[in-house]
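Removed: one protein chain of the complex. Kept in place: all other protein chains.
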Amino acid sequence: MDKTMGLRQAISTYLSDGDTVALEGFGHIVPVAAAHEIIRQGFTDLVLARMSCDVIVDQLLGANCLKGLISSFIANSSAGSLHELRRRIEKSDPEPLWFDEYSHGGMVARYQAGASKLPFQPIASYRGSDLAAKNPQIKSVPDPYGGPDIHVVPALNPDLSIIHAQRADRHGNVQAWGMLGIQTEAAFAGRRLIVTVEEIVDEAVIRSDPNRTIVPAHVVDAVVVIPRGSHPHSVQGYYDRDDEFSRQWSALARDAGAVQNWIEAHIRGTNDHDEFLAALGSDHFERMAIHDAYSTPVNYGGRA
Amino acid sequence: MDKTMGLRQAISTYLSDGDTVALEGFGHIVPVAAAHEIIRQGFTDLVLARMSCDVIVDQLLGANCLKGLISSFIANSSAGSLHELRRRIEKSDPEPLWFDEYSHGGMVARYQAGASKLPFQPIASYRGSDLAAKNPQIKSVPDPYGGPDIHVVPALNPDLSIIHAQRADRHGNVQAWGMLGIQTEAAFAGRRLIVTVEEIVDEAVIRSDPNRTIVPAHVVDAVVVIPRGSHPHSVQGYYDRDDEFSRQWSALARDAGAVQNWIEAHIRGTNDHDEFLAALGSDHFERMAIHDAYSTPVNYGGRA
Amino acid sequence: MTLSAHDTIGAQAREETAGSEAARGGAAGSETAASKSAGSQVTSSELLTVHSARALAGRNVVFAGHGLPTLAVSLAQHTVAPDVEIVYESGVTGARPPVMPRSISDSILVPGAASVMPMTHLFNYVLQGQRIDVGFLGAAQVDRYGNLNSTLIGEDWEHPDSRLPGSGGAIEAMAGAAEIFLVMRRHTPRTFVESLDFVTSPGPKKAAEAKAGAMPAGAGVTHVITDLGIMTRFARDEELTLTAVHPGVDPAEVVRQTGWNLKVSPGIETTQPPTPSELALLRETLDPTRIYLR
Partner (left out) sequence: MTLSAHDTIGAQAREETAGSEAARGGAAGSETAASKSAGSQVTSSELLTVHSARALAGRNVVFAGHGLPTLAVSLAQHTVAPDVEIVYESGVTGARPPVMPRSISDSILVPGAASVMPMTHLFNYVLQGQRIDVGFLGAAQVDRYGNLNSTLIGEDWEHPDSRLPGSGGAIEAMAGAAEIFLVMRRHTPRTFVESLDFVTSPGPKKAAEAKAGAMPAGAGVTHVITDLGIMTRFARDEELTLTAVHPGVDPAEVVRQTGWNLKVSPGIETTQPPTPSELALLRETLDPTRIYLR
């Protein structure tokens, strides 16, 4: 079944106001273009699930798409703070944000339980942490094997999960390499799933290396080809990260008005990701160029 | 750190009588040579953990190495019964066998809890099964999120885990492809870990494709190079399975005496795996030959 | 590794491992009463394969073992369900083996497959994750509610008369798949029983009677395909009902061969025999060397 679709159609088909939407990717293969399209279409009252925040969280907040956030790390990686997010939490400016907070281990466990259709997943690290005291959703159960009670976190099943990857075939068999984060679990946990990719490849390429597939086709609702869809984050083997932009964002976002101006100019002022990229200038990606370093092929040889 | 070691030394160093030992591999990359070495060294009172049984279970039983079995499937794949095992269970012949039985899902959950150092893992599939009624280790806990009680299975932490793979470097970074079974979890769950491999490769080969690594070096105690170490099971890209042997075994093992004779002739009568293979005849592996089918290389390219 | 004994594993041993590797249907077959009386050369395996394939219409993701279920999915891909994807217990999806696999863990499934998942993903995310539309299972015994036994025959659980392979992934397939197709090559009172010696894989009615645990996600066994006919059930508390017999089979004979008082549908039908094009696909395209179509 051919599941390829344009980004505009994929987002409008599978997302609704009020949904919980997971955008995952740990500083690498992040569905940035999809986040921008959510802003363009003006969705509201979303709850965003994202383990490790970054500029797209500030942007979705600035565009008033979010009523809530489920996360375990809310800085801008090593580039500084996310000031739009801090204004919401520290000063309820412009309004309060519902923030459901875990550790990375807790988010991993929540996605894992969601993907596994279990009500919860045990976790060994929360004893004595104020995180557990603060969050009533972190509970505990008795250990029937005689140990102490153990903490549990509830399953996370986003209405829609979106991930980005290097490549897929038209059916939705998705391959990625480099840092893989929690993408497979987020994909399986989602009630619906959009995968954006750098390129659609012939299924013969996918099938020459089936162990490389991180999500099989039957889990995928839409496959969207969006080159440079992860920028300013990297895609292993395709382009490098744009640290300069990430650092600039943390400076810019100290000014709420500047955030609004940036969103108007770069997101709402562009029709799609191609226009967004074009506005960066034709030489913008020169410093994100990479050199080639190919894997040694392995032999999948079959019966002679 | 160079962790390469001979098989004899690895088994004698890391295994003790009475241990629980996991030998995992789901009809592919099975540590058969290691099982044979356990027989040669005459270990006793072992508890074997193995999701899906095969000829090595009959062989370890015939050689009187085992007092117990933890498993979820006790036939000889599609080749028929394991008669040495059936005699032990049906007739306590020559003596009773402690058999701790789960489903495959339960074994997966047990290894996962073991690898994660959790006391237990929830599982959704046991409601109403006599398997849960029969096994007191299958328990349940309340769901603090309001659902019905949910079953749990206890962590499995073998004293020693042994897996087989296509290749590793001398430090113990292990790569495998094709069907991967529960090997990563068995490896992490083990208190000690031996990895047997078809070949030791230069670390540059491993490092050209780090996503292919299924177990990182720091988990590994010993790396043992044993070509054809999985025979009669297949190794993707190296050799095919020997179904004829597996079928013949199910016929032979109807006779307890024949099992003893086979073990004397083929295991105790050989000094090591090389001698075991040599006794099969130089043309034995011709029908296990494979053709080549290489994966398409992927680009791990880094900063230019 | 010379063995003096030859391969003497016949139908009995295979029967004992029905349900093995979680999802095996029978592989061997012979001419059936039905096919004989129809005067054709259709084997039992062909008959069961064709009816299994037809039942897959409208389904997308199938969990299946090698042999008959694999053939049935292949046939369905060529006929009623072109987009159906097969998932194997070994973690392989979208396999396109150049020759028929010899088991679900046959390495021949891997080259050219769409994905190979580790077992944690297969069991946690695919089966327990409720991603399967239809799971094919076999069993040594089935009861009127589609509960299955693949563990043992006998009354003493600790010392059974016959120890069978056990669950494999059958419990997880039953609990997680939206529905289960049961393929039974021999419809007899010993296999269709009033009371199972051991409930390995409970359907939702049996599960609901238990005190603890998550409820199964699916409907349990919805189709039973045998050498005599087809039984179906749809609701949780519904019994299996004989809805079709193969040509030449008397419904009363099916009732006699069933260990409980089998319900017979008032509108019982006679199955449509395999068509020439179905048989041609099976014999000439899908299994030309007749590995499974013996």
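To keep things simple, chains are lettered A, B and C as they appear, and every chain counts its residues starting from 1.
Following the convention adopted for this analysis, a residue touches a chain if its C-beta (ideal position, glycine included) is under 8 Å from a C-beta of that chain, and two chains touch if they have at least 3 such contacts.
Just so it is clear, the model here is predicted, and its values are computed rather than measured.
Contacts of the undrawn chain with the visible chains, over the full complex, involve A, B. Among A:13, A:64 or A:129, only A:129 touches the chain that is left out of the view. Residue B:116 is the one among B:116, B:183, B:196 or B:236 that touches the chain missing from this view. For the options A:13, A:140, A:260 or A:296, the residue in contact with the chain missing from this view is A:140. Of the listed positions A:1, A:204, A:251 or A:289, the one in contact with the omitted chain in the full complex is A:251.
Interface note for the absent chain: among A:181, A:216, A:229 or A:302, the touching residue is A:181. Mapped onto subunit B, contacts with the missing chain fall at residues 1, 112, 115-119, 169, 171, 173, 184-185, 188, 203, 206-208, 210-211, 213, 216-219, 300-303. Taking the whole complex into account, subunit A touches the unshown chain at residues 26-28, 51-52, 71-75, 77-81, 85-86, 89-92, 101-106, 108-109, 112, 123-132, 134, 140, 147-151, 177-182, 184-185, 232, 234-236, 240-241, 243-245, 247-252, 255, 258, 262, 266, 279-280, 284, 293.
Rule of thumb we're sticking to: only the chains that are shown with their structure count from here on.
If you average the CA atoms of subunit A and of subunit C, the two centres end up 40 Å from each other. Between the Cα centres of subunit B and subunit C there is a gap of 28 Å. In subunit C, the residues touching two or more other chains are 92, 107, 110-112, 116, 124, 128, 176, 214, 217. Under the contact definition stated at the top, the residues of subunit A that touch 2 or more other chains are 116-119, 208, 211, 300-303.
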